[in-house]
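All protein chains of the complex are present and in place, except for one that has been dropped.
On to chain A.
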Amino acid sequence: MPYWYYDRKDLQNTPSFRDGIPNDTENRYRKEGARFIIDTGSKMDLGYNTVATGVVYFHRFYMFHSFRTFPRYITACCCLFLAGKVEETPKKCKDIIKVAKSLLNEHKFSTFGEDPKEEVMTLERILLQTIKFDLQVEHPYGYLLKYAKCLKGDKTKLQKMVQMAWTFVNDSLCTTLCLQWEPEVIAVALMFLAGKLSKFEVVDWNGRTPKHTAWWDMFVEDITMELLEDICHQANVIADSMQYPGNASLR
């Protein structure tokens, strides 16, 4: 079974890096590709699951290939196209390309080549091989809802916290967090962050036992404060530097 999680060192020594692309440039490409999937997806009324699946494919793909060999926007299109089929929300390839064209300037769209649809079709097979047909991907969203159900406290505040955590998950798609941690862990960390920022302190939860020191002990074992803060830091950096207003596209 393929394993999709990487440590820091792997994330720095990527195929793109070995191909002469500096890490921060690669991170920007990843962010732009992910953002493009989110924007294309929301323009086509695709749900957050389909969009997130497409983004995860995108990040995994570039752990095996260089951004120099595979320009990011056509890869992004292909990831969204495949995710649409896998999540049973299929969109016609030509329609995705149409939307992509409307979102990109002429120069960027030129990377789609002479026959964009044929290119995407070819890329689909490369993508499938690269992600080893491991098509079903889980996302933090479902876990957020699951965790929220167990937490006790003021309903409005709780709701606000979940909403905020949801937005952080959307933002985290633009980072490589999904290549580092399981969705359960990301959900815990971003809920923790949202709790801190919305000043909602979770003091009690359903299923609490004396062994639990925090609510997440119930769901994920061995989460340290250090880990939570690292994840929040990575997600937060992005949230702060995000130039897009509202983060509303995935609602």
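By definition in this document, a residue touches a chain if its C-beta (ideal position, glycine included) is under 8 Å from a C-beta of that chain, and two chains touch if they have at least 3 such contacts; residues count from 1.
As a convention for this text, contacts and distances are computed from a predicted model.
S.K.: Missing chain, UniProt name, options "cyclin-dependent kinase", "3-methyl-2-oxobutanoate dehydrogenase (2-methylpropanoyl-transferring)", "Ubiquitin-like 1-activating enzyme E1A" or "5-demethoxyubiquinone hydroxylase, mitochondrial": which is it?
M.R.: "cyclin-dependent kinase"
S.K.: Kindly state which of the options A:L82, A:A100, A:A194 or A:I231 is in contact with the chain not pictured.
M.R.: Of the candidates A:L82, A:A100, A:A194 or A:I231, A:L82 is in touch with the missing chain.
S.K.: Which candidate, A:I21, A:L197 or A:L227, sits in contact with the chain we can't see?
M.R.: A:I21
S.K.: Given that one chain is not shown, which residue among A:K132, A:K146 or A:H212 touches it?
M.R.: A:K132
S.K.: Touching the absent chain: which residues on chain A qualify?
M.R.: Residue positions of chain A that touch the missing chain: 1, 20-21, 25, 28-29, 65, 67-72, 74, 81-82, 85-86, 88, 90, 92-93, 105, 107-108, 110-114, 119, 121-126, 128-129, 132-136.
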